[in-house]
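Entry: chain A
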Amino acid sequence: MQGLKMVLNMIDLTTLEGKDTPGKVKQMCYKAQHLHDSYPGLPTVAAVCVYPSMVGVARKELRSNTVKIASVSTAFPSGQAPMSVKLEDTRFAVSEGADEIDMVISRGKFLAGEYNFVFDEIAAIKEACGKARLKVILETGELSTLDNVRRASDIAIHAGADFIKTSTGKIQPAATMQVTYTMLMAIRDHYDRTGIMIGMKPAGGISTSKLALHNLVMVKEVLGDQWLSNEWFRFGASSLANDVLMQIMKTETGVYQSPDYFSMD
Partner candidate 1 sequence: MAKKTTKKSNETGWDYAPSLESIGHIDLKESYDLFIDGKWVKPSSGKYFETINPANEKVLAKVAHANEEDVDRAVKAARKAYDTVWSKMPASERAKYIFRIARLMQERARELSVIETLDAGKSIRESRDIDVPLACNHFFYYAGWADKLEYAFPNRDFEPLGVAGQIIPWNFPLLMAAWKIAPALAAGNTVVLKPAETTPLTALKLAEIIELSGLPPGVVNIVTGFGDTGAAIVEHPEVNKVAFTGSTAVGKHIQRAVAGTDKKVTLELGGKSSNIIFEDAPIDQAVEGIINGIFFNQGHVCCAGSRLFVQESVAELVVRKLKQRMDSLYVGDPLDKNTDIGAINSKEQLEVINKYIKIGIEEGAEMYQPNCELPDKGYFCRPTLFSNVAQSNVIAQEEIFGPVLTIQTFRTVDEVIQKANNSPYGLAAGVWTDKGSRIFNLTSKLRAGVVWANTYNKFDPASPFGGYKESGFGREGGLHGLRAYVKLK
Partner candidate 2 sequence: MTRLQVLKTYKIFIGGQFPRTESGRYYSLKGKDGFDIANVCLSSRKDARNAVVAARKAFGSWSERSAFNRGQIVYRIAEMLEGRRSQFIEELQLMGLNAANAAKEVDATVDRIVFYAGWCDKYQQIVSSVNPVASSHFNFSVAEPTGVVGIVAPEESPLLGLVSLLIPAIAGGNTVVLLASEKYPLSAVTLAEVIHSSDVPGGVVNVLTGTAGELMPPLASHLDVNAMTSAGLSKDMASAMHVQAADNVKRVFNYPAMDWSKASSQGLSMIEDLQEIKTTWHPIENIGGATSSY
């Protein structure tokens, strides 16, 4: 139960579709603050995650500050745009009120061995973020090997990432346990060397409570209890919340639940 509530509180409730509208984002923002009102005492999610164009809408809807606003940027999801566009994209999202920026790395450059380019790009975006925290999406599904995942993690961490994140959610495979584990190891090694904590966000494919708990166990075993808060660990997910809610209600009532009883926004 403690684990399940923790999961809820670590979710970045996400909508990243071409067909997103202010209406859709408004509904999601309401859900983010009212997960399941008929069961009191539940936490809110950690943040909502939207496109830059929707940050303004979300800012208006999320009056309290408990739910943060994360925005993807840098020509998400492909990252195939000139630097100027990526910087502008980032600055726009921040100026609209984003608390967190989820950027994508240039995978093509990375795979071509241009690691300095990748590093410099992350550093530049970090600067553009100002006070917003920077999550760096490695898109591990395109990196093909765990060695690459590790190398990309190290680059992102050294370039100034506050969080490293597995995937955009647009590419399969996304946040597999092996990938997350590899990234957690990079975070741990960095911490052991420098004492600096880096956050972790697996995203894509974690849609059940069970998978989410697997992830929490990994975090606990690899990094320790101090990472078990939404300051240092997030789930990027669109449908995880309701599954967790169903499990919480099942634990509470002893009866298996139906999705019919949980609002979909």
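The candidate set was assembled so that all candidates are chains of the complex that A comes from, given by their letters.
Here is the rule we go by: contacts are C-beta pairs under 8 Å (C-beta built on N, C-alpha and C of every residue); 3 or more make two chains touch, one makes a residue touch a chain; residues count from 1.
On a predicted model such as this, the values are computed, not experimentally measured, just so you know.
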{"item": "Chain A in this complex - touching candidate among 1 or 2", "value": "1"}
{"item": "Candidate 1 contact footprint on chain A (complex, rising order)", "value": "2-3, 6, 185, 192, 216-217, 220-222, 225-226, 228"}
